[in-house]
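Contents: one structure, followed by commentary.
Moving on, here comes subunit A:
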Amino acid sequence: MIMKRNSTTSKIVTAGVLLIIALAPLLATSEYMVHIGTLILLWAFVSTAWAYMARFGLVSLGHGVFLGIGAYIPVMLFNYYGVSPWLGMLAGVGAAVLVASILGYACFRFGLIGDYFALVTLAMAEVVSLAIVACREVTGGSLGCTLKASVGWASFQFDDKRYFYYIIFAFLLLALYIWRLIDKSRMRLALTAIEESELAASSMGVSIIRFKMGITLLSAGLTAMGGVLYAQYVTYINPGTISGVGVSLSTCFKAILGGMFNIFGPLAGSAIMVSLEEYFRISFDTGFLGVSEIIFGVVLLVMIIFLPKGIVGSVSEWLNKRFGVARS
Partner candidate 1 sequence: MLEELLMAFINGILLGGVLALLAFGLNLIFGVVKIIHMAYGQFVMLGFYFIYYFHTAWHMPLLVAMGAGIVVMGLLGMLVQLLIINPLLNAPRLNQLLALASLIIVLENLAQVIWGADYRGIPISMPIIQFGDIFIRSSYLLAFLGAIATLGILYLFLHKTYFGLAIRSVAQDVEIAKGMGINPKVIYYITLAAGGALTGVVAAFFIPIYTVHPHFGASFTLMAFVIVVFGGMGNLMGGFISAFIIGVVTSITAVLTSTEVADILALVMFILMMMVRPQGILGAKA
Partner candidate 2 sequence: MLTVDAIDTYYGEFQALEGVSLKVEKGQTVIVVGPNGAGKSTLLKTILGLQKARTGSIKFQDEEISGLAPHKVVERGISMVPEGGRVFPELSVQDNLRVGSYNPVARPNAQRQMEQIFSLFPILSDRKRQAAGSLSGGERQMLAIARILMSCPKLIMLDEPSLGLAPLVVNMVFDFIQQMKKEGYAILLVEQNANKALKVADYAYLVESGKLVYEGDRDSFDKNPYIKTAYLGL
(Lines give C-alpha, C1' and ligand atoms only; values in the text may rest on other atoms or scores of the structure.)
Protein backbone atom coordinates (compact mmCIF):
# COMPACT_ATOMS: atom_id res chain seq x y z
CA MET A 1 0.00 0.00 0.00
CA ILE A 2 1.73 3.11 -1.17
CA MET A 3 -0.35 5.36 1.01
CA LYS A 4 0.29 3.41 4.12
CA ARG A 5 3.90 2.56 3.76
CA ASN A 6 5.32 4.72 6.46
CA SER A 7 2.43 5.93 8.51
CA THR A 8 1.59 4.74 11.98
CA THR A 9 -1.86 3.75 10.78
CA SER A 10 -0.31 1.13 8.56
CA LYS A 11 1.81 -0.24 11.36
CA ILE A 12 -1.24 -0.52 13.59
CA VAL A 13 -3.30 -2.21 10.89
CA THR A 14 -0.50 -4.64 10.11
CA ALA A 15 0.04 -5.49 13.75
CA GLY A 16 -3.70 -5.88 14.20
CA VAL A 17 -4.09 -8.26 11.28
CA LEU A 18 -1.16 -10.39 12.36
CA LEU A 19 -2.35 -10.46 15.93
CA ILE A 20 -5.78 -11.66 14.86
CA ILE A 21 -4.24 -14.42 12.81
CA ALA A 22 -1.98 -15.43 15.68
CA LEU A 23 -4.81 -15.59 18.19
CA ALA A 24 -7.48 -17.08 15.95
CA PRO A 25 -6.90 -20.76 16.78
CA LEU A 26 -7.30 -20.04 20.47
CA LEU A 27 -10.72 -18.53 19.79
CA ALA A 28 -11.77 -21.12 17.27
CA THR A 29 -14.79 -23.20 18.18
CA SER A 30 -13.94 -26.27 16.18
CA GLU A 31 -11.13 -28.10 14.51
CA TYR A 32 -12.82 -27.43 11.21
CA MET A 33 -12.26 -23.70 11.63
CA VAL A 34 -8.58 -24.24 12.40
CA HIS A 35 -8.43 -26.35 9.25
CA ILE A 36 -9.91 -23.56 7.13
CA GLY A 37 -7.57 -21.06 8.70
CA THR A 38 -4.60 -23.28 7.92
CA LEU A 39 -5.65 -23.63 4.31
CA ILE A 40 -6.08 -19.88 4.01
CA LEU A 41 -2.62 -19.24 5.41
CA LEU A 42 -1.10 -21.88 3.16
CA TRP A 43 -2.57 -20.48 -0.02
CA ALA A 44 -1.79 -16.96 1.16
CA PHE A 45 1.84 -18.04 1.44
CA VAL A 46 1.83 -19.55 -2.05
CA SER A 47 0.01 -16.70 -3.75
CA THR A 48 2.23 -14.13 -2.02
CA ALA A 49 5.25 -15.92 -3.46
CA TRP A 50 3.55 -15.94 -6.87
CA ALA A 51 2.90 -12.23 -6.62
CA TYR A 52 6.63 -11.54 -6.19
CA MET A 53 6.96 -12.15 -9.90
CA ALA A 54 3.60 -10.92 -11.09
CA ARG A 55 3.86 -7.46 -9.54
CA PHE A 56 6.84 -6.82 -11.81
CA GLY A 57 5.12 -7.98 -14.95
CA LEU A 58 6.39 -11.57 -14.89
CA VAL A 59 3.01 -13.24 -14.94
CA SER A 60 3.37 -16.98 -14.53
CA LEU A 61 0.40 -19.20 -15.25
CA GLY A 62 2.38 -22.27 -14.32
CA HIS A 63 3.27 -22.15 -10.66
CA GLY A 64 1.75 -25.59 -10.43
CA VAL A 65 5.16 -26.78 -11.62
CA PHE A 66 6.80 -25.77 -8.35
CA LEU A 67 3.88 -26.81 -6.18
CA GLY A 68 3.88 -30.23 -7.82
CA ILE A 69 7.62 -30.73 -7.47
CA GLY A 70 7.58 -29.51 -3.89
CA ALA A 71 4.72 -31.84 -3.02
CA TYR A 72 5.74 -35.02 -4.81
CA ILE A 73 9.48 -35.28 -4.19
CA PRO A 74 9.45 -35.32 -0.37
CA VAL A 75 6.41 -37.63 -0.36
CA MET A 76 8.04 -40.09 -2.78
CA LEU A 77 11.29 -40.02 -0.84
CA PHE A 78 9.49 -40.63 2.45
CA ASN A 79 7.13 -43.32 1.18
CA TYR A 80 9.73 -45.32 -0.76
CA TYR A 81 13.00 -44.67 1.05
CA GLY A 82 11.97 -43.40 4.46
CA VAL A 83 13.86 -40.18 3.87
CA SER A 84 13.03 -37.61 6.52
CA PRO A 85 10.69 -34.87 5.29
CA TRP A 86 13.20 -32.34 6.59
CA LEU A 87 15.68 -33.58 4.03
CA GLY A 88 12.97 -34.27 1.54
CA MET A 89 11.84 -30.67 1.58
CA LEU A 90 15.37 -29.53 0.80
CA ALA A 91 15.34 -31.89 -2.17
CA GLY A 92 11.92 -30.68 -3.27
CA VAL A 93 12.67 -26.99 -2.97
CA GLY A 94 16.11 -27.52 -4.49
CA ALA A 95 14.65 -29.38 -7.47
CA ALA A 96 12.06 -26.65 -8.00
CA VAL A 97 14.70 -23.94 -7.89
CA LEU A 98 16.81 -25.90 -10.34
CA VAL A 99 13.90 -26.29 -12.74
CA ALA A 100 13.08 -22.60 -12.33
CA SER A 101 16.63 -21.61 -13.11
CA ILE A 102 16.75 -23.67 -16.30
CA LEU A 103 13.34 -22.61 -17.55
CA GLY A 104 13.74 -19.05 -16.34
CA TYR A 105 17.13 -18.61 -17.91
CA ALA A 106 15.90 -20.04 -21.19
CA CYS A 107 12.90 -17.72 -21.21
CA PHE A 108 14.73 -14.57 -20.20
CA ARG A 109 17.71 -15.26 -22.38
CA PHE A 110 15.41 -15.45 -25.38
CA GLY A 111 13.47 -12.39 -24.35
CA LEU A 112 10.13 -14.06 -23.74
CA ILE A 113 7.81 -11.61 -22.13
CA GLY A 114 4.15 -10.92 -21.66
CA ASP A 115 1.69 -13.24 -23.38
CA TYR A 116 4.30 -15.67 -24.61
CA PHE A 117 5.86 -16.04 -21.18
CA ALA A 118 2.44 -16.68 -19.66
CA LEU A 119 1.51 -19.32 -22.23
CA VAL A 120 4.87 -21.06 -21.95
CA THR A 121 4.44 -21.30 -18.18
CA LEU A 122 0.95 -22.70 -18.75
CA ALA A 123 2.37 -25.37 -21.03
CA MET A 124 5.07 -26.21 -18.50
CA ALA A 125 2.48 -26.73 -15.81
CA GLU A 126 0.69 -29.21 -18.03
CA VAL A 127 3.93 -31.01 -18.86
CA VAL A 128 4.68 -31.59 -15.19
CA SER A 129 1.13 -32.69 -14.53
CA LEU A 130 1.16 -35.11 -17.47
CA ALA A 131 4.58 -36.41 -16.44
CA ILE A 132 3.28 -37.21 -12.96
CA VAL A 133 0.37 -39.09 -14.52
CA ALA A 134 2.61 -40.89 -17.00
CA CYS A 135 4.86 -42.21 -14.23
CA ARG A 136 1.87 -43.80 -12.59
CA GLU A 137 3.79 -46.79 -11.28
CA VAL A 138 5.76 -44.51 -9.02
CA THR A 139 3.40 -41.65 -8.36
CA GLY A 140 0.05 -43.34 -8.47
CA GLY A 141 -0.98 -41.37 -11.54
CA SER A 142 -4.21 -39.45 -11.49
CA LEU A 143 -5.44 -41.45 -8.52
CA GLY A 144 -2.88 -39.69 -6.41
CA CYS A 145 -0.74 -40.85 -3.57
CA THR A 146 -1.03 -40.82 0.20
CA LEU A 147 1.73 -39.88 2.58
CA LYS A 148 2.63 -42.75 4.89
CA ALA A 149 1.20 -41.97 8.27
CA SER A 150 3.59 -41.22 11.07
CA VAL A 151 3.32 -38.65 13.80
CA GLY A 152 5.86 -36.33 15.30
CA TRP A 153 8.39 -33.67 14.53
CA ALA A 154 10.76 -36.12 12.88
CA SER A 155 8.27 -37.02 10.24
CA PHE A 156 6.73 -33.55 10.18
CA GLN A 157 3.21 -34.79 10.71
CA PHE A 158 0.97 -33.84 13.61
CA ASP A 159 -2.40 -34.90 14.91
CA ASP A 160 -3.19 -31.46 16.23
CA LYS A 161 -3.83 -29.13 13.31
CA ARG A 162 -2.67 -26.15 15.30
CA TYR A 163 0.96 -27.18 14.89
CA PHE A 164 0.52 -26.80 11.13
CA TYR A 165 -1.40 -23.58 11.56
CA TYR A 166 1.45 -21.89 13.36
CA ILE A 167 4.22 -23.39 11.23
CA ILE A 168 2.50 -22.23 8.07
CA PHE A 169 1.82 -18.86 9.68
CA ALA A 170 5.55 -18.58 10.31
CA PHE A 171 6.25 -19.20 6.65
CA LEU A 172 3.65 -16.62 5.66
CA LEU A 173 5.35 -14.11 7.93
CA LEU A 174 8.60 -14.95 6.22
CA ALA A 175 7.05 -14.36 2.80
CA LEU A 176 5.56 -11.04 3.91
CA TYR A 177 8.85 -9.99 5.45
CA ILE A 178 10.69 -10.78 2.22
CA TRP A 179 8.07 -8.72 0.35
CA ARG A 180 8.95 -5.74 2.57
CA LEU A 181 12.66 -6.35 2.01
CA ILE A 182 12.18 -6.41 -1.76
CA ASP A 183 10.16 -3.21 -1.54
CA LYS A 184 13.03 -1.43 0.12
CA SER A 185 15.79 -2.90 -1.96
CA ARG A 186 17.52 -2.10 -5.19
CA MET A 187 15.83 -5.12 -6.64
CA ARG A 188 12.52 -3.33 -6.63
CA LEU A 189 13.90 -0.32 -8.45
CA ALA A 190 15.61 -2.53 -10.96
CA LEU A 191 12.55 -4.66 -11.63
CA THR A 192 10.27 -1.66 -11.95
CA ALA A 193 12.68 -0.12 -14.44
CA ILE A 194 12.85 -3.40 -16.35
CA GLU A 195 9.09 -3.62 -16.44
CA GLU A 196 8.74 -0.11 -17.85
CA SER A 197 11.40 -0.43 -20.47
CA GLU A 198 13.89 -3.24 -20.82
CA LEU A 199 15.82 -1.24 -23.35
CA ALA A 200 16.22 1.77 -21.12
CA ALA A 201 17.06 -0.38 -18.12
CA SER A 202 19.76 -2.37 -19.87
CA SER A 203 21.30 0.74 -21.33
CA MET A 204 21.70 1.97 -17.77
CA GLY A 205 23.64 -1.12 -16.84
CA VAL A 206 20.86 -3.03 -15.12
CA SER A 207 21.49 -6.72 -15.57
CA ILE A 208 18.07 -7.76 -16.76
CA ILE A 209 18.57 -11.48 -16.60
CA ARG A 210 20.12 -11.41 -13.16
CA PHE A 211 17.21 -9.60 -11.57
CA LYS A 212 14.53 -11.55 -13.36
CA MET A 213 16.23 -14.80 -12.37
CA GLY A 214 16.57 -13.63 -8.80
CA ILE A 215 12.91 -12.91 -8.31
CA THR A 216 11.92 -16.08 -10.19
CA LEU A 217 14.09 -18.39 -8.09
CA LEU A 218 12.81 -16.78 -4.91
CA SER A 219 9.22 -17.18 -6.04
CA ALA A 220 9.78 -20.77 -7.17
CA GLY A 221 11.54 -21.84 -3.99
CA LEU A 222 8.88 -20.46 -1.69
CA THR A 223 6.09 -21.88 -3.83
CA ALA A 224 7.72 -25.31 -3.72
CA MET A 225 7.87 -24.99 0.06
CA GLY A 226 4.14 -24.36 -0.12
CA GLY A 227 3.82 -27.66 -1.96
CA VAL A 228 5.83 -29.39 0.76
CA LEU A 229 3.61 -27.95 3.48
CA TYR A 230 0.49 -28.93 1.57
CA ALA A 231 1.63 -32.53 1.26
CA GLN A 232 2.57 -32.79 4.92
CA TYR A 233 -0.70 -31.23 6.05
CA VAL A 234 -3.26 -32.80 3.74
CA THR A 235 -1.27 -36.07 3.42
CA TYR A 236 -2.95 -36.86 0.11
CA ILE A 237 -1.76 -35.42 -3.19
CA ASN A 238 -2.80 -35.90 -6.76
CA PRO A 239 -1.68 -34.17 -9.95
CA GLY A 240 -5.02 -32.47 -10.43
CA THR A 241 -5.00 -30.62 -7.12
CA ILE A 242 -1.35 -29.76 -6.62
CA SER A 243 -0.04 -29.44 -10.17
CA GLY A 244 -1.27 -28.47 -13.60
CA VAL A 245 -3.34 -25.65 -14.97
CA GLY A 246 -6.09 -25.62 -12.33
CA VAL A 247 -4.00 -24.91 -9.26
CA SER A 248 -1.80 -22.51 -11.21
CA LEU A 249 -4.75 -20.37 -12.23
CA SER A 250 -6.26 -20.69 -8.78
CA THR A 251 -3.08 -19.23 -7.29
CA CYS A 252 -3.29 -16.29 -9.67
CA PHE A 253 -6.91 -15.74 -8.73
CA LYS A 254 -6.12 -15.56 -5.04
CA ALA A 255 -3.52 -12.88 -5.56
CA ILE A 256 -5.56 -10.89 -8.07
CA LEU A 257 -8.83 -10.98 -6.19
CA GLY A 258 -7.09 -9.63 -3.14
CA GLY A 259 -4.95 -7.17 -5.01
CA MET A 260 -1.63 -8.27 -6.37
CA PHE A 261 0.34 -5.08 -5.76
CA ASN A 262 -0.46 -4.99 -2.11
CA ILE A 263 1.42 -6.89 0.58
CA PHE A 264 -1.79 -8.17 2.17
CA GLY A 265 -3.58 -8.62 -1.12
CA PRO A 266 -2.83 -12.34 -1.59
CA LEU A 267 -3.79 -13.01 2.01
CA ALA A 268 -7.13 -11.28 1.54
CA GLY A 269 -7.68 -13.04 -1.75
CA SER A 270 -6.91 -16.43 -0.22
CA ALA A 271 -9.25 -15.80 2.65
CA ILE A 272 -12.03 -14.93 0.24
CA MET A 273 -11.47 -17.76 -2.20
CA VAL A 274 -10.93 -20.52 0.32
CA SER A 275 -14.00 -19.40 2.25
CA LEU A 276 -16.06 -19.22 -0.91
CA GLU A 277 -14.93 -22.64 -2.05
CA GLU A 278 -15.76 -24.17 1.32
CA TYR A 279 -19.06 -22.37 1.58
CA PHE A 280 -20.21 -23.54 -1.80
CA ARG A 281 -18.92 -27.03 -1.17
CA ILE A 282 -20.89 -27.61 1.99
CA SER A 283 -23.99 -25.51 1.59
CA PHE A 284 -25.37 -27.15 -1.50
CA ASP A 285 -26.97 -30.54 -1.69
CA THR A 286 -24.95 -33.13 -3.57
CA GLY A 287 -28.05 -33.55 -5.68
CA PHE A 288 -27.12 -30.30 -7.28
CA LEU A 289 -23.50 -31.18 -7.84
CA GLY A 290 -22.05 -28.51 -10.00
CA VAL A 291 -24.47 -25.69 -9.21
CA SER A 292 -22.19 -24.39 -6.50
CA GLU A 293 -19.29 -24.42 -8.92
CA ILE A 294 -21.29 -22.47 -11.46
CA ILE A 295 -22.08 -19.80 -8.91
CA PHE A 296 -18.45 -19.82 -7.78
CA GLY A 297 -17.29 -19.27 -11.36
CA VAL A 298 -19.79 -16.47 -11.86
CA VAL A 299 -18.67 -14.78 -8.63
CA LEU A 300 -15.05 -14.93 -9.82
CA LEU A 301 -16.08 -13.44 -13.16
CA VAL A 302 -18.01 -10.63 -11.56
CA MET A 303 -15.14 -9.83 -9.24
CA ILE A 304 -12.60 -9.70 -12.05
CA ILE A 305 -14.81 -7.42 -14.09
CA PHE A 306 -15.87 -5.05 -11.37
CA LEU A 307 -12.88 -5.10 -9.03
CA PRO A 308 -9.87 -5.13 -11.34
CA LYS A 309 -7.55 -4.03 -8.56
CA GLY A 310 -8.77 -6.68 -6.18
CA ILE A 311 -10.43 -6.15 -2.85
CA VAL A 312 -7.50 -4.59 -1.04
CA GLY A 313 -6.53 -2.53 -4.04
CA SER A 314 -10.03 -1.17 -4.46
CA VAL A 315 -10.47 -0.43 -0.77
CA SER A 316 -7.10 1.29 -0.70
CA GLU A 317 -8.10 3.43 -3.69
CA TRP A 318 -11.43 4.32 -2.12
CA LEU A 319 -9.74 5.27 1.13
CA ASN A 320 -7.29 7.47 -0.73
CA LYS A 321 -10.09 9.29 -2.50
CA ARG A 322 -12.22 9.61 0.60
CA PHE A 323 -9.56 10.82 2.97
CA GLY A 324 -7.40 12.52 0.40
CA VAL A 325 -4.12 11.11 1.65
CA ALA A 326 -1.37 12.06 -0.77
CA ARG A 327 0.27 9.19 -2.61
CA SER A 328 4.00 8.91 -2.16
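The candidates were selected such that all candidates are chains of the complex that A comes from, given by their letters.
Quick note on the criterion: contacts are C-beta pairs under 8 Å (C-beta built on N, C-alpha and C of every residue); 3 or more make two chains touch, one makes a residue touch a chain; residues count from 1.
Values in this document were obtained by computation on a predicted structure and should not be read as measured data.
Checked against 1 or 2, the single candidate touching subunit A in this complex is 1.
Contact residues of subunit A toward candidate 1 in the complex are 54, 59, 61, 106-107, 110-112, 114-116, 118-120, 122-124, 126-127, 130-131, 133-134, 245, 249, 252-253, 256, 288-291, 293-294, 296-298, 300-301, 304-305, 308.
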